[in-house]
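Working notes, beginning with the structure itself.
Of the protein chains in this complex, all but one are displayed in their positions.
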Amino acid sequence: MAIILDHVSHIYEEGTAMEAAALKDVNLVIPDGQFIGLIGHTGSGKSTLVQHLNGLMKPTSGSIYYNGADIHTDGFDKKNLRSKVGLVFQYPEHQLFEIDVFKDVCFGPRNMGLEEKEVELRAYEALKQVGLEDEYFYQSPFDLSGGQKRRVAIAGVLAMKPEVLILDEPTAGLDPKGRDEILDQIALLRKKTGITVVLVSHSMEDVAKYVDRIVVMNQGCVMYDDEPGMVFRHYKELEQVGLAAPQVTYIMQELKKKGLDVDTDVITIEEARDGILKALKR
Amino acid sequence: MLRDITLGQYYQADSVIHRLDPRVKLSATVLFIISLFIVDNFIGYIIAAVFLACMVKISGVPFRFMVKGMKSIVFLLLIAVVFNLFLTPGEAVVTVWKLTVTKEGIRIAVMMAVRLVFLIIGSSLMTLTTTPNNLTDGMEKLMAPLKIFRVPVHEVAMMMSIALRFIPILLEETDKIMKAQIARGADFESGSLIKKAKGMIPLLVPLFISAFRRANDLAMAMEARCYRGGEHRTKMKPLVYQKRDRLGYLVMFIYLAACIYFGRIFRIQEFIR
Partner (left out) sequence: MGIIEAKKLIFEYIRRDEEGNVEGITRAVDEVDLDIKQGDFVAVLGHNGSGKSTLAKHLNAILYPTEGTVWVDGKDTMDEEYLWDIRQTAGMVFQNPDNQIIGQVVEEDVGFGPENMGVPTKEIWERVEESLKAVGMYKYRKHSPNKLSGGQKQRVSIAGVIAMHPKCIILDEPTAMLDPNGRKEVIRAVRALNHAEGITVVLITHYMEEIIHADKAIVMDKGHIAMQGTPREIFSKVEKLKELRLDVPQVTLLAYELKKSGVNLPDGILTCEELIEALRL
């Protein structure tokens, strides 16, 4: 089963002089178990799009289906949808409010009306999933480091046991190591549980090695939707809309132009290294 | 979008009224409100109406923006009208069930309604033609004499202008936190009052923390830019009275005099005769 977006548009202040389209005729299928990178610069509509996926925002036209059901029909259980499609906002640590880490993570599952024992079990499991050590469980979330706070916030959503996990720029403001740790943790989680992940980012370089598929947004439209290597082939067009393909793409393209016979669709440094070595030997 | 809310609803245009010194506009608004309570005859209201209509016309602000401000007081207006209409003793005109509408009642209700409507239009005219920081500047300058009584006029004005700058940001933040908590299954709408109040905690705690963090950051940024209170400070946009401002005061006093003469004294003479 999957999330399907069918001709979804979202227009702010429709019919006034302030009219602005945040999403224009977006068609998208998010199948189970996929790891998707949603890329676009600020104002491209990517954040608006993800808020449609769990029904926080309603499209001004078009429909969204979750497991075959239109989420905006009367009687559709939105609360249930929000526990199935977990959304982690940008700077999620700004939403922490409880006196200790564990209680904060319990907030989500408790809102689902689960038994207290189940709530705590889930909170514990979620905190383990994000790799937070036991010693922090009963500390105030405000005493933790930036990276730890973010993990707690992500655990707060994971504790609802979502089938789809959407993360809006989960690495914003973290240092390179912190960024890699969070992304590695998410990749590991996905490997273990098979959860569907949508990773929103403005950096191709950050997500390239993790995702199966990249969706590029520009001015409210889907510009590209393909495997990473295929999307990066359009590096010139991407540049025109203010996005950059990973540096390796540029290197490989340049090398090819200079006559070195390399595969330009590589994504990681290791692939690039092997490609260049192979070509040099020839 | 929340970010587009402009507090004080300033309407960008280029008119004499926009260019007037905020002190003139502030004083004029106060005088206009006073005038509304001075007049108590028909001619007085005509004068006020004509004066207001002229000002609105000169300001170049479309009339519908004034009406916008009215929406928020419709309820208040209705209550005032209904109470006065039915509860004023005097010569009965119609009786519905146990309620009697009197001639005096009608008169007072109409007067009340007109006063309120004029009051709202008059003060919206000021906020529509004056930017919020111009307004704080004007207040700071007008209140300056209070410094003798150790009223921290500069500090209050600075606080007001910072508040004006951060209200849209905090509104947006509220919206964001609310959405984030809804995504975690929070419910801000249903349930009893106590449950609702309790449900606000996940919104209010992060909001306060954020506000404090911002305040802290801002204080540091201000200090780094050599802010040390109102002393030694110069102004980028100092308020200096121009010819038009003096003219503005003059117009205002003529209006007020007219209101007093025609709106009050005129009627008294009628009585004497």
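Just so it is clear, A and B label the chains in written order, and each chain counts residues from 1 on its own.
To be clear about the criterion, a contact is a pair of C-beta atoms (placed from the backbone, for glycine too) under 8 Å apart; a residue touches a chain by one contact, two chains touch by 3 or more.
Keep in mind that what you see is a predicted model, and the values were worked out from it rather than measured.
One of A:K117, A:K192, A:K236 or A:K258 touches the chain omitted from the figure, and that residue is A:K258. Only one residue from B:A13, B:I79, B:L218 or B:L247 touches the chain missing from this view: B:L218.
One chain of the complex is left out; on subunit B, the residues touching it are 3-4, 6, 131-133, 161-162, 164-165, 168-169, 213-214, 217-218, 220-228, 232-238.
Touch with the hidden chain on the side of subunit A covers residues 41-43, 145-147, 172-178, 202-203, 205, 242-244, 246-248, 250-251, 254-255, 258-260, 269-270, 272-273, 276-277, 280.
We adopt the following convention: only the chains that are shown with their structure count from here on.
Rounded to whole angstrom units, the spacing between the C-alpha centres of subunit A and subunit B is 45. In the complex of the two chains, the subunit B residues touching subunit A come out as 1, 4, 173, 176-177, 179-187, 201-202, 205-206, 209-210.
On the side of subunit A, the complex with subunit B involves touching residues 12-13, 18, 51, 54, 56, 79, 82-83, 86-87, 89, 92, 94-97, 107-108, 111-112, 142, 156-157, 160.
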